[in-house]
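I'd like to ask you about the structure that follows.
Heads up, one of the protein chains got dropped from this complex, but the rest are sitting where they should.
Think of it as A and B in the order they're written, each chain with its own count starting at 1.
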Amino acid sequence: MSNGTPPLLEVEGLTVDFHSATGAFRATHAVSFAVEAGETLVILGESGSGKSVSASAIMGLIDTPPGEIVSGAIRYRGTDITRLDEAQRRTFNGRKVAIIFQDPLSHLNPVYTVGWQLGEVFTGHHKAGAAEARRRSIDVLRRVGIPEPELRIDWYPHQFSGGQRQRIMIGMAIALGPELLIADEPTTALDVSVQAQILDLLKDLQRTEGLGIIMITHDLEVAAHMADRIVVMKSGRIVEEGTARQVFDAPQHSYTRQLMHALPAAGSGAVAPAREGQPVLEVEHLSKTYQMAAGIFAPARELRAVDDVSFTLRRGETLGLVGESGSGKSTVARMLMRLTPASGGRALFHGDDVMAMDRRALLGFRRRVQMVFQDPYSSMNPRMDVFSIISEPWQIHRDILPRARWRERVVELLDLVGLHADHAQRFPHQFSGGQRQRIAIARALACDPELIVCDEAVSALDVSIQMQIVHLLGDLRDRLGLSYIFITHDLPIVRNLADRILVMKAGRVVEEAPTETLFRTPRDAYTRTLIEAAPKPKWLETAAA
Amino acid sequence: METPGETSSAAARTSPIPLPLRLVFRDPMAAAAVVFLVAIAACALFGPMLIGELVEKPNFRARNMAPFSLEQGFAYVLGADTLGRSLLARLVVGARNTLGIAAAAVLASLLVGGALGLIAGYSRGVLGNLIMRGADIVMSFPSLLLALIVLFSLGPSIPNLVLVLAITRVPIYLRTTRAEVLEVRERMFVSAATALGAGHMRLLFRHIAPIVMPTILTIGALDFATVVLAESSLSFLGLGVQAPAFTWGSMVANGRGYLASAWWVAFWPGLAILLTTLSLNVLSNWWRTYSDPHQRWRLELAKRSKAK
Partner (left out) sequence: MFGYVFRRSAQSLIAVAGLLVLVFFLSRLTGDPAYLYLPLDSTEAQRQAFNELNGFNDPFYVQFGRYLADLAQLDFGTAMSRNRPAMEVTLEAFPETLKLASIAMTLAIAGALVVGSLAAAKPNGFFDRLSMTVSLAGASAPDFWIAIVAILIFSVSLGLLPTSGTGTPLHWIMPIAVLMLRPFGLLTQVVRGSMLGVLTSPFVKTARAKGVSRRKIIFVHALRNAMLPVVTVAGDLTATLVNGAVVIETIFGWPGIGKLMIDAILRRDFALIQCTVLVTAVAIFLLNIVIDLLYAALDPRIRHQAA
C-alpha cells in the first residue's frame, strides 16, 4: 500500500489448523489479503479451498477447539483483532464488521419474529431502547426492499421467500452501519433472477454506505460481476491475486486457468443441424395437479405443478429443459420416469403411452430410459460398493448380461466414464462429487439405454467439474448415439450440449427454440430475464457507463 | 462439497486395534462400563456352572450373616440371607435370569417392532395407519400397569413375563423404525433403484432395511437397560418370576422385610441392577457421541491431549 494509512482490513499470514484423531488438518496456509473501504474483494475458490475459514477467522467464529489459529494476524485499521476476549469481540461483531451466510433459512432463528431478531442488533449493542429499535428495524426492512415492513416485521422467517430472507440477513448485517461486510456465498442457494436482485442490493448499499465488501464465492460469473480485486484460493493457499480484469483476462496460475476454462463458452456460433430422425418420445399435454387438503379456516386448494406441457424428442437429440425452482421441470422428469403419477396427458415412447403401461411393459421401458439424479451423494446406496451399484440393473433385468460377464462389463463402463477398474471395490463416500456422478452415469449406461434424463445432474458439483461432466455427456452421446433430456436451472451450462431448449415457468412451457436461436433472439420476456440475469462482468458495465 | 475421507482411514491403518475400541478405553467411565458388563455377562454365562450349588445350599451357621467378613469363606463376603445362602452366589446366578429375560424380551420386541415398523413406514395405505393406532393404544398406557394386568390375567411365568415385557416395548421400535423408513423412502437412491426397475421386495430388503438396522440395534442396546428395570419392578411387586426361580428384582423383594435386621439382603441385588443399567447407559451415551460426526472430535481430542 503506497499511502501511509492502514487498509480497512488486513489479513497477514493466517494459518488455521483443525484437530482430529489423526492429527491436525491445515485449513489455511499463511493466507494474506487486504480490503479497502468502498472496495469489493472477491475470494474465489471451490469447496475445501479454505475461503470460508478465512472469513470465520475475521469474525472470531471458528470454534477453538477443534480449530486453532496457529499464526498470523488480522488487523482492522491497524489494530490486531485476532485474539480478542468476549467483551471486546462483542463491540466489534455486528458494529464494525458483519457477515451474511449462504443459507438464510437455517441462519435465522425460527422461533422469534424477524422484528425481534433485527431489534436485537440495536438493543444488544445499547444503541436504542425497545420502541426505537422497532422503528429503526422497520426502516432497515424498507431499505433492503421488503414490502409492507410495518406488517411483516412481526412475521417469522419461514413466512418469507428465500430471496427475502437473504435481504433480511443483509438488513441485520448493515443495521448498525458497519464498515466491512463479509458475504459468504450469499446467492448460491437462490434462483438466478433473485440472485441478480441481491447482488444489485449489495452494490447499491456499497455505493450509499461506503461499505467494504469481502465476497466469497465459487461462481465465476458472480465474481466477475462484483469484484474490484480477486484472490484465488486452492487447498488453503492463495494461488493468484490481482484486479478482476487481470485475473479473468490473463490468469497466471494453472489452477486459475483451469477455472476460467470452466466458463461456458459464449456459443460456438454455429447453429447445430436439426436432428432428423424418428421421434423417440412424444409428450402430449402432460400435467400434474396437487390437491392441498382443506384446513379449518382455509378452503381446499389446487396446485398446478405442471400445466399442459408438450414436446417431441427425436433420436440422437438433446433437449434442454430450463427453469427456476417451482417451474415444474423436475416434476416433468419424474412423471416421465413414472416415479410420480401424472394427473393428465400422455407420453408416447415409440408409440406406447408410458403413463398407461402395465408392470411388464414398465419393466421393459425402464431398461431403455434411464435417469441421472441431481445429488451424487444421495442417489447411490452408501452401503453398496461401486460394483454392486453398477451391476444392479443386471440383477433386476436378468436377461441383459450373464453373470459371468458382469465384472468385465463393469470395468468397461468405468473406463467409458473416465474411472479406473480398481474403483469397483470402493464405496461412494470414498469418491468426490464429480466421480460419484460419473459412477451414476455408468450405472445409467449399464442397460444400453436409448434415452437418459439428466435431472440437474451437474448442479451440485463444483464449477470446474460441471463442465467436465457436460463434456463427458456430450462425448458419450456422440459415441453411443444417445438422446438426452437435460434439466437445469442454469441456462448457460446447457448451451453447448443441447440442440433445442424448452423454457418453463410456473408449470408451463413459455418458449421452445433451437439453442442458438433462443440465446440470440429470445422471444418471451421471461426467457429474456433469464438470459439477462446471468451476471455480467463488472468491468464491462463501468466501461459502458 | 468435497469430503476429506482420507484422514480417518489413515488412522485405522496405523494400529491393529480398531478405532472405537481404542477410544473407549481413553474414557475412564466408558472403560469401566465395558469391564463391568463383560464381567456380568461372564457371570450370566458361567456362573451357574461354577457356583451353582451354593445358591440353594442352606448354611445355618451363616444365617443373616453380615457382609465384609471372611469367616465363612470367600463365598460369604457379601453376607447371607435368612436361610444362610450366600448372597454373592445368588447374585452371580441371578444374573442369568435377569439378563436372560431382558435379552429375550428385547430380541422379541426388536424383531416384531422392526418388522411392523418396516411395513408401517413403507405401505402407503390403511395398513400403516392400523398398525400405528395399535401402537398408540399400547403406548398410551403406563407399561407397568399394562404388564401387571396382563400377567395377572395370564399368570406369572417366565414366558409370559418375556411376552409382556416384549409387548410393552414393541411400540418404541415400531415408531422409530417407521419414522426412519418414511425418511429413507424419500431418499434419492430409492428413487434411483425404482427408476432402474426394482420392485417392492428389493427396495425394502436390499436398500431400506440395511440403513435402518443400526438405529434399531442402538435402541435395542439402550432399551435393554429399561427392560432390566421393568422386569425388576415387576418381580419386586410379586408378579414377575416366581420362586424358586429368582432375579435380582425378586431378591430385593425378599429382603424388604428384613431392612432393619439384615439390610444387605436387599441392598446388593439392587446395587447390581443399578450398576448394570448405569454401565449400559454410559456406553450408549458414549456410542451416541462416537457415531455423530459433529461430536466425535471431542473423544478424539481427549486422546490427543493425553498423548501430548
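The criterion applied here is as follows: a contact is a pair of C-beta atoms (placed from the backbone, for glycine too) under 8 Å apart; a residue touches a chain by one contact, two chains touch by 3 or more.
Note that the coordinates shown come from a computational prediction; the quantities given were computed from them, not determined experimentally.
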> For the chain left off this view, which of B:Leu148, B:Ala193 or B:Ile208 is in contact with it?
Replying inline: B:Leu148
> Considering the whole complex, which of B:Met201, B:Ala243 or B:Ala260 touches the chain not shown?
Replying inline: B:Ala260
> Which one, A:Glu68, A:Glu120, A:Asp308 or A:Glu512, makes contact with the chain that was left out?
Replying inline: A:Glu120
>> Take the complete complex as the reference. Which residues in chain A touch the chain that isn't displayed?
In response: 59-61, 86, 89-95, 98-99, 101, 103, 106-112, 120-121, 124-125, 156, 158-159, 169, 172, 292-296, 298
>> Residue by residue, what part of chain B touches the chain that was omitted?
In response: 29, 133-134, 136-137, 139-145, 148-150, 152-155, 225, 229, 232-233, 236-237, 249, 252, 256, 259-260, 263, 266-267, 269-271, 273-274, 277-278, 280-282, 285, 288, 294-295, 298, 302
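The definition used in the following text is that only the chains that are shown with their structure count from here on.
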> Using the average of all C-alpha atoms in each chain as its centre, how far is it in Å between chain A and chain B?
Replying inline: 46
> Any idea which chain B residues touch chain A in the complex?
Replying inline: 1-5, 7-8, 10-11, 19, 23, 187-189, 191-199, 202, 207, 210-211, 297, 299-301, 303-304
>> Can you tell me which positions in chain A touch chain B when the two form their complex?
In response: 19-23, 25, 46-48, 65-66, 334, 337, 339, 362-363, 366-367, 370-371, 373-375, 378-383, 392-393, 396-397, 429-430, 432-433, 440, 443, 447, 460-462
